[in-house]
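Provided herewith is a single structure, encoded as structure tokens, for subsequent inquiry.
Every protein chain of the complex appears in place save one, which is left out.
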Amino acid sequence: MPAFEYAPAPESRDLANLKPSYRPFIDGEFTDGSGEPLKTVNPATEEVLAEVGTAGAADIDAAVRAARKAFEKTWGPMPGSERAKYLFRIARLIQERSRELAVLETLDNGKPIKESRDSDLPLVAAHFFYHAGWADKLDYAGFGPDPKPLGVAGQIIPWNFPLLMLAWKIAPALATGNTVVLKPAETTPLTALVFAEICQQAGLPPGVVNILPGAGDVGARLVEHPGIDKIAFTGSTEVGKLIQRQVAGTAKRLTLELGGKAANVVFDDAPLDQAVEGIVNGVFFNQGHVCCAGSRLLAQESVVEELLDKLRYRVSTLRLGDPLDKNTDIGAINSAGQLTKIRELADSGEAEGAQRWTSPCPVPDRGFFFAPTVFSDVHQSMRIAREEIFGPVLSVLTFRTPDEAVAKANNTPYGLSAGIWTEKGSRILWMAGRLRAGVVWANTFNRFDPAAPFGGYQESGFGREGGRTGLEGYLDV
Amino acid sequence: MSAPTLPAALADATRDDASLRRFLHGLPGVDQVGAEARATALATRSIKKASKLWAIDTAISMVDLTTLEGADTRGKVRALTAKARRPDPDRPDTPRVAAVCVYPDLVATAVEGLKGTDIGIASVATAFPSGRSSRQVKLADVALAVESGATEVDMVIDRGAFLEGRYGEVFEEIQTVRQAAGPAHLKVILETGELVTYDNVRRASWLALLAGGDFIKTSTGKVSPAATLPVTHVMLQAVRDWFTATGELRGVKPAGGIRTTKDAIKYLVAVHEVAGEQWLTPELFRFGASSLLGDLLLQRRTQQDGHYSGPDYVAVD
Partner (left out) sequence: MSERITVAKTYKLFIGGAFPRSESGRVYPVADSKGTFLANAAHASRKDVRDAVVAARKAFGGWSGTTAYNRGQVLYRVAEMLEGRRDQFAAEVGAAEGLVTRKAESVVDAAVDRWVWYAGWTDKVASVLGAANPVAGPYFSFTVPEPTGVVGILAPQKSSLLGLVSVLAPALAAGCTTVVVSSADRPLPAITLSEVLATSDLPGGVANILTGRAAELGPWLASHGDVNALDPTGAAPETRAELAREAAGTVKRVLAVPVGEPDWTRRPDIARLRRYLEAKTVWHPMGV
């Protein structure tokens, strides 16, 4: 039997222009942070990539002050058409430096270069492009003839899509006339700091964008800072609730984008091969580190066996390994901590009686990796059906009728996203009307666009990002 | 391959026209956007160095070197067979092609030119390329090919009948040609460019497999679009599903529009990841092509020599 082995095809690491150290970006300059520097690690190899200065209390104060000054003196008074042109410049610079940013993202985050290059970076540029065009058209956005910005926004983003989450936050904030202080995740600060360089190259006035690397304490300080008018947080539901409590009773505005446990519903008349692709994409894209991951497969009972056979075959062709290799489909888990969580939950699945199947793909012996895993015979009462795993683990449940599918899909305090697979258009629309989820994908999954609002119901958060609706979060309306 | 005994469920489907229609229309649909997205994603696989050389050699061994022109002469076919025997005269380690493919009245010339080799001699038949003629004429076409020594027959299905929904007729015609082809192996050309939708391609693939085709083939190469990656994906999925249902291995041949090594490698990746490793052999996968071979030979030299080559270094047909 011939074996088609793909030779290693690594993207060049040098493209990332990795520096030995990075520093916080405050008021248009890179400055030493007064916090304890952190070391950011490549999760695929466990090697240290760089040392990163973090923000201490004084730096946070300075950043908020700089943002306030920029809001009052330069950015706030600036006409929308001029703000637009800065954002267009940033979009173009991102496009130009896309390859560099993609490689750096892969090194820092662990996601496959194929994804950072083909999914993340194009979306990052698109978000800036899209929002640039709103800056001078806010009177058409449906919020009145002259909607005003909120002021200074404190933004805290997660490690799963570092640069993309930055784009989702900064683009609308700036387009609507706000200035920002952004804290990237502790384990993935690098692309945010190269973004700061891009802001310099674009000639963005000092203080409009400030980037403060650090850990949870920096985020907490930002949340309680009196100089902040608006907090935007993407991360775990647990921390989201803490922030909401902290901000309660103050004048600060808040939007939250939290966790999920999305149901991917496959009916017996689904286009089966594309449904398999959608399931795979839904839960194994980005190693499952996706808030809207289709982590629960709800398969119609009459078709579940055939579906699972095809699914297992398909999953076993997924290539796990060096994220820098262009042929890698599944990269590294972002940290040792996350890997432990995934393992613990997967073990609970076995302990609670589900059937475990793991891809026989080879797993590298260093770095943080977890082979794609499918649990079948899962029931709503199991932890792997209720808790967000945030890893490449799929839980498969069954249903008999559309009503039952809806009931099971909605049986969760989360409500971020859902998937529907059927050839019948009316069923898609009927289901979409009943699923309690902020994003419903039909015959596709994990589709994102700056023009399409994204956000959740209930404990998946509130507020939307993207589209006309998404502007609301940064306007005083 | 003799007429297979089908599992009960599949045999039932071929009982009559109505059963065949219910079966074919009951197959899962193919979502166009999803299918094309998967084909595009797989096409980004990066195949380098040793794996590239392996892929090039494999692709060469899968080529059905083709000439199907009204202007074909015996001289042209003789030149083709010479190229088939010795694709790159300066590199004797070059694999030989799988077969040549010609019109039925030139099969005898091809046989002569390939004497002493075990390179296949494929002939088109059944009023290729349009398939628009009487059953009698189509079978006479097959007889000419087989009697002249063809070892493989590439037939076309009646697309008119298919699009009218007369599946039973299409099925029966394939079966009849299968018998008339005798020991020659049968490829069934679906002409996917005229079937247009992926749903139709899936149905036609199953129809051809049920009727006993050894290979399902995308196109005549005379209609655009000819072979495409998504269409080939759908057909590879069909032979994989057929294997799961029956345990039998059937082949796939994309033909027309595959001109570069880069394209060919994308097809091999599709074979590998959609159907499976087992299909990576000329027994189960072929390229219907003419100019592709030239580019494969150039890229082969580039891989071996370490610098880019040029068309003057490779023999013209």
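Descriptive notes on the structure:
Each chain gets a letter, A and B, in the order it is written, and its residues are counted from 1.
Here is the rule we use: a contact is a pair of C-beta atoms (placed from the backbone, for glycine too) under 8 Å apart; a residue touches a chain by one contact, two chains touch by 3 or more.
Predicted model, so just to flag it, every value in this text is computed and none were measured.
The shown chains contacted by the absent chain are A, with contact judged over the whole complex.
Set against the missing chain, the residues A:Glu100, A:Asp118 or A:Asp136 yield one that touches it, A:Asp136.
Annotation: of A:Arg356, A:Arg386 or A:Arg468, A:Arg468 touches the absent chain (contact as defined above). For chain A, the residues in touch with the chain missing from this view are 81, 84-85, 88, 126, 129-130, 132-137, 140-142, 402, 425-427, 429-430, 433, 449-451, 467-468.
Everything that follows uses one rule, which is that only the chains that are shown with their structure count from here on.
Note on chain placement: the centre of chain A and the centre of chain B lie 44 Å apart, centres being C-alpha means.
Of all the residues in chain B, the ones that touch chain A in their complex are 28-31, 33-35, 37-38, 44-52, 54-55, 58, 237, 244, 268-269, 272-273, 277-278, 280-281. Those residues of chain A whose C-beta lies close enough to touch chain B in the complex are 1-9, 114, 118, 269-274, 277-278, 309, 317, 326-327, 423, 443-444.
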